[in-house]
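Structure provided below as C-alpha cells; questions to follow.
For this depiction, one protein chain was excluded, whereas all remaining protein chains were kept in their positions.
Entry: chain A
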Amino acid sequence: MRRPVSLYGLTFSLPLLIWQLLFFVFPLVFLVALSFWTVRNFRLEAGFDTVNWVTMFGRPVFWQAYATTLAMAAGAAALTSALAFPCAYAIAFKLSPAARRWAVFLMVIPFFTSYLVRVYSWQVFLSDVGIINVMLGWIGLGPFRLLNTIGATMLGYMTLGFPLVVLLQLFSLVFVDRTLIEAAHNMRCGRLRTVFAVVIPSARVGLVIAALFSFILCFGDFVSPIYLGGGDPTTLSILITDTTKSGQQWPRAAVIALTMIATLMVVAFLAVRFAYKGRTK
C-alpha cells in the first residue's frame, strides 16, 4: 500500500537525500562527464569524446590491474573473514558480558590511530633488517623477503579491515538465537557441526556484510599496495595515481574510478542478495 508523503517523514529523510545528492550523485555525474573530456597540453578541455574509455579499456595493463585488484580484495575479504570469525565467535559465546565489552573496546582502539601510521609501522617488522627477520636470525633462519610482497599487502589489508570485520561479525553473532544452539546440542549435533549448520547460517547476513565491507575497503585501498607491496603488482588505485601524475590525465583516471564504482556496486548487490536469499522478512 502506498503511503502519502508527510511533512514529518520528509523532515527525517530530506537531510539524507540532500546529503546523498550533494556528496554522491553530483560528484558521480561530474565524474561521468569528466571521463569524456580531453587533455591538451596539460589542460582539461570540456567536450564529449570517448577516447578515454576506448584507450583505457583497450590497454592490457588496465585489465591486468583490474584482475589483480579484484583477486587481492576478494582474497583479503575471505582471509579476513576466516581469521576474524573464531575471534568474533569467542567474544560472542565464550566471554562474559563484561569481558565482551572490553573486547569490543579493544577492537575499536585501532581506529584511534591513522591507518597510514599503522601500515608504516609494519615496515619496522617486515623489512629485511626488521624485527621478524632479526628474531628469525637468532635461530639461524632468513632473512626472508617479507616487505614489498603480495603477502605484506594482504597484511596491510587485514590491518585495515580486521577490527571492523570482527565487530560486524560479533554484532551478528550475539543476536543468534541461543535456543537454536541448545536445540542442536540436544539433538546430539557436535560443536563444530553446530557452528557450520546453525551458527553460520543464522548469522549469514552479518557475516556476508562484514566480508563485503572488507572487500570494499581493500578494493580501493592505495596505502597497503604502495607502502607494503612496494607498488608491485599495479593495482587500480596505483594506476589512478600513475594516470594523473603524468600529463594531467584526469579523464582517464575518471574511467578507472567509474569502473571501480560499477564493480563495487555489482559486488555489493550480489552480496546483499546472497545474504538475504531465502529470508522472507
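One rule holds in what follows: a contact is a pair of C-beta atoms (placed from the backbone, for glycine too) under 8 Å apart; a residue touches a chain by one contact, two chains touch by 3 or more; residues count from 1.
In this section, contacts and distances are computed from a predicted model.
Colleague: Per UniProt, what's the omitted chain called: "Spermidine/putrescine-binding protein", "Na+/H+ antiporter subunit C", "Molybdopterin synthase subunit MoaD" or "RNA polymerase sigma-70 region 2 domain-containing protein"?
Modeller: Spelling it out: the chain absent from the display is recorded in UniProt as "Spermidine/putrescine-binding protein".
Colleague: Give the residue, chosen from A:L34, A:A65, A:V166 or A:I181, that touches the chain omitted from the document.
Modeller: A:A65
Colleague: Determine which one of A:Y120, A:F175, A:F196 or A:F269 touches the chain that has been left out.
Modeller: Once the missing chain is taken into account, the touching residue is A:Y120.
Colleague: What chain A residues would touch the chain not displayed?
Modeller: 41-44, 59-61, 64-65, 120, 123-124, 127-130, 145, 147-148, 226-227, 229-234, 239, 242-250
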